[in-house]
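The complex appears here without one of its protein chains, the remainder shown in place.
Chain nomenclature is as follows: A and B, assigned in order of appearance, with residue numbering initiated at 1 for each chain independently.
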Amino acid sequence: MNRSRVTGGIFKELLQYKSALVGLVLLMFLLIISTYAIFIYPGSKAVVYWRAGENMWIKNPKNALPEWWELFTPGKTLPRTIEINPNTKGYAMETLKTTNDGGYLINLSLSFNYEYDEEPSAINVFVNGTPGDNFALFWVYPDGRKIFLTNLTLTTESTNYYLSQDIALNTRLEMDLYKQIGKPEYSPTIEKILFGTLSREFKVQKGMFKLLVQGYVKDPKKTSFDLVVYGKVYGIAGTDHLRRPLEIAILYGTPIALAFGLTASVLISVIELVIGVISGYFGGALDTIIQRITEIYMIIPFLNIVILISVFYKLDLWTLLGIIIILSIFGSGIKSTRAMALQIKELPYVEAAKAYGASDWRIVFIYMIPKILPTLVPSIVLSVPGFVFLEAALSLLGLGDPLLPTWGKVLSDAESQGALYKGLYYWVLEPSFMLILTSISFTLIGFALDRIVNPRLKEM
Amino acid sequence: MSTVLSVKNLRLYFTTRKGIVKAVDNVSFDLKKGETLAIVGESGCGKSSLAKALIRLLPRNVHTYSGEILIDGNDVMKLSDEMFRRLIRWRKISMVFQGAQNSLNPVLKVGFQVAEPLMIHNNVSKEDALAEAKKYLRLVGIHESFADRYPFELSGGMKQRAVIAMALITHPEIIILDEPTSALDVITQANIINLLKKIKNELGLSYIFITHDIAVTSELADRVAVMYAGEIVEISDADEFYYRPKHPYAEKLMASVPTLRTDKKLEFIPGAPPSLINPPQGCRFNPRCPYAFEKCLKESPPPYEIKSGNIVRCWLYHEGKR
Partner (left out) sequence: MFDSALPVMTKTAQRIIIYLSKRAISVFITIVIATYITIIIANMGGYVDEIKKAEITERITQQYMNNPAYKGIPRDQLQKLIQQQIELEIHRTGLDRPFLERSIMYLWDGLTLNLGRALYMTSDSGSRLVKNIILERLPQTVLLFTTATIINFFIHLAGGLYLSRNYGSKLDKIVVSLAPLSTMPGWFYGIFLILIFAAWLHILPYGGLVDYPPPEDPISYFLSVLKHAILPLSSWIISGLFVGIYTNRTFFLIFSTEDYVEAAKAKGLPPRLIERRYILRPTLPPIITGLALSLIGSWQGAIITETVFNWPGLGLTTYQALQYFDVPVIVGLTVIYAYLLGLTVLVLDLVYSIVDPRVRSGLPV
C-alpha cells in the first residue's frame, strides 16, 4: 500500500470539509505564533524572563491592561508608561556650585508631556548616587503649580522612591486639596492628585509635567534619576501582578501547549495501539494479563495519583508529561485497538503472511499496526486539547511547572490573584482565548477526519 | 393455479454521490400459488434490492419507488406505510434474510423473536405466542428448549432455521428467501433446502427464492427468473431453464457452472457486470454478448413471451433469429 498516497488522499478529502479548513487555518495560526515565539525567545530566554519576576520588570506597570483594551473605552486614550532618565530627552542636570566639603549642589529636572485621558497607575523614582547624597523633590504641574514632594537621603548607592505608596504624602496632598477646593467628588489617590486639575470633578491636566530635584551630591557624575510614570496599559497582552508582560506567556505558551498536547496524544495512542495489537494478536496469558492491567488502570484514580506525585516530588513539565503518559497507556483505548486486532488477525492476508513464514513480530508491526493506525488519527487529533487543558488544570491546582510560562500558569496566577473579583478580565480572557483557539482548531480537524476515516460512518 | 403476487413495472432507484443507481429497473413477473420462483443473478444485479422493494424496505436515499404490486388483486403500492406495515408485512409476505447470523437481535431470546410477529400482528398473548413459536421451532427441527436461549447460543444452521420459523409463524402466503443458505456449509444447506421443500408442501406456501447459486435453485425452483443489471431478462420453467436457457446471459451462466463427474469445458463470461448508474445503451448485456448485433446496441428489447409465464428479453427472439 502506498502510504503517502493514502495520506495524500485523506488530506484532499479533508479539505473538502469547510469545518476542517477553518481548523487548519487556526492550526496554521498557532504554528506561526509558535515559530515566532521560539524565534524571539531563543533557548530558554522565555523561561529566564518569566522566572526573573518583579525585579526584571520593575519598569512595567502592575496589572496593566493590554493596549487593545482602548477599543472598549472609545474616546479615551489610556496612559502608556513614560520613563525619563539620563538617556531620554526631558532630562536636564545642572551643576550649580561646589560646596566647601567637596560636594556639589545640583538641579535636576525631568520633564515629560502628558496627553492621556486617565491618570497613570503608579509613579516610581529610581535614584543612583553616593551614600550621603541628599535630595529635595518637587512636582510641577503644566499650569505652573509647584508642590513639595519629599526629601530623600541615600544610605546606599541606590534607592527608589515609590511615590504611589507614600502615605504621608497622600495625606498631605489630600488635605491641601481639601483646603483649596473642598471635598473632591473623586477618590483622591496620589496619581489623581498629581495629575488632575484643581477641580471638584476629576479631569486629567494635559501638558508638560516636571519632576524638579534639588540635591546635594558628592559626585554629580555618579548621580542619576529615573522617573517612571506607570501607564495603565502595556503591550499586546498587558502585565501580571509581577509586572511581567503577559505576551511572553501567551506567545511562548503556544509551542509548549502544542508540544505537550501532541506528544502526550501521539505517544499514548501509539503505545496503546501496540499494546492492544499485541494483546489481541498473541492472546492467551499475555492477553489476560494486559486485560487485567487495563482494568486496574480504570479504577486507579488518575488525577489523584498525578496530584500525589506532584505534591511529593517537585516536577517539571516534561517529567509530568512522562508520568501522565505512563498513567494512561493501559487506558480504555486498548479495548478498541484490541478488538480491531482480533478482527484483522482472522483476515486472509494475515494468515497468508503466517503461511509464508513471517515472524509474529513482523506481522504485528508491518501488517496489523499500519492497518489500524489510520483509524486512530482522528482520536489522536481530538485528544490533543484534552491534554492541553489537563496541563492548565494542573496549573490551576498549583501543581504545574512553576517555572515555565504556560497558559495554565497565567490562568492559575489570575485565579489566585482574584482577577475576576478585581475586574482584571483580560488576565483570564487571554489564556482562555488561546486555549479555546487550540481546542477548536484540533476538534474541527479531528471531527472532519473522523467522518473520513471511520469506516462505519462512511456508509452514510 | 391462481396468481398470488403480480409485480408490474417495479422501479427502485437510489441517489448516491456518484449518480442514481437503478437497482430495480422496470421489473415485472407473476408468482403462482404454491410455486417457487427462483431469482438468480450475479452480485450487484439488483436481486436483494428487489427483495427489499417487494417488502418496502427502502433506504434513506431512495429516489424512485414506483410500479404496481398486486396481492390478491389489490395494489399494495397504494397503501400508506402504516397500512402496509399492518396488513402486508408478515401477514401476506414475510422474508428470510441473507446472513441470519445478524438477523436476530442479540439481546432477545430466540423464542420471543419468533413469537413476536404473532404478538404484534395477530394480537396473541405472550404465553400463547411462545407456545406457537415452540411448535414452529419444532417444525424446523430445533428443540423447543432453545426458545429460551439467546441467538449467540445457537449455531449458524440453527439460526437460519429459527429465522425460517420466524417467517412462517403468521402463515403468510408468500415468503421471500434472500440467499438463505449462502453462509452455510453444504450439508446444512441441503438440510435447509429439504426443510423448505417439506414446509412448502405442508403449508401451501409460495416462495421467491433469491440466490446467486444456480445449483441450489435446481432443487426447489418451479420457474427461474434471471436478473441482469436491474432487469429481468428471462423467466423460464425450471426444467426448460436447466437444459435450455433462452437468454444469452443465462446460457453463459449455465455453461460456467461446473458439473460433477462429467467433463465439461468451463466457460466464463468476459467483461464485468455493468454499472447500475450508467447501464449500457440498448440491451444491457450487449457488451458481453457473443450474439450482439446492431439493434442490440440501440434499443433495449422488451419482454418476448415464449409461453405463459415464460419470457425473454432478447432481440434474437423478437427478430426470429432463434
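Rule of thumb we're sticking to: a residue touches a chain if its C-beta (ideal position, glycine included) is under 8 Å from a C-beta of that chain, and two chains touch if they have at least 3 such contacts.
These figures come from a predicted structure and were not determined experimentally.
Colleague: Among B:Met95, B:Ile142 or B:Cys296, choose the residue that contacts the chain missing from this document, as touch is defined above.
Modeller: For the chain that is not drawn, the touching residue is B:Met95.
Colleague: Any idea which of B:Tyr65, B:Tyr150, B:Tyr242 or B:Tyr291 touches the chain not displayed?
Modeller: Answer from the full complex: B:Tyr150 touches the omitted chain.
Colleague: For a quick check of understanding: of B:Leu37, B:Leu50, B:Ile71 or B:Leu104, which residue touches the chain that isn't displayed?
Modeller: Answering carefully, the residue with contact to the hidden chain is B:Leu104.
Colleague: Looking at A:Val25, A:Ile300 or A:Leu347, which makes contact with the chain not pictured?
Modeller: Once the missing chain is taken into account, the touching residue is A:Ile300.
Colleague: To test your reading of the contact rule: which positions on chain B touch the chain that is missing from view?
Modeller: 55, 57, 60, 85-86, 88-91, 94-95, 97, 99, 102-108, 116-117, 120-121, 148, 150, 152-153, 163, 166
Colleague: Which parts of chain A are in contact with the chain that was left out?
Modeller: 19, 292, 295-296, 298-305, 307-309, 311-313, 332, 382, 385-386, 389, 392-393, 396-399, 411, 415, 420-421, 423, 425, 428, 432, 435-436, 439-440, 442-444, 447, 456-457, 459-460
The criterion applied here is as follows: only the chains that are shown with their structure count from here on.
Colleague: I'd like to verify one number: the distance from the centre of chain A to the centre of chain B, where each centre is the average of its C-alpha atoms, in whole angstrom.
Modeller: 68
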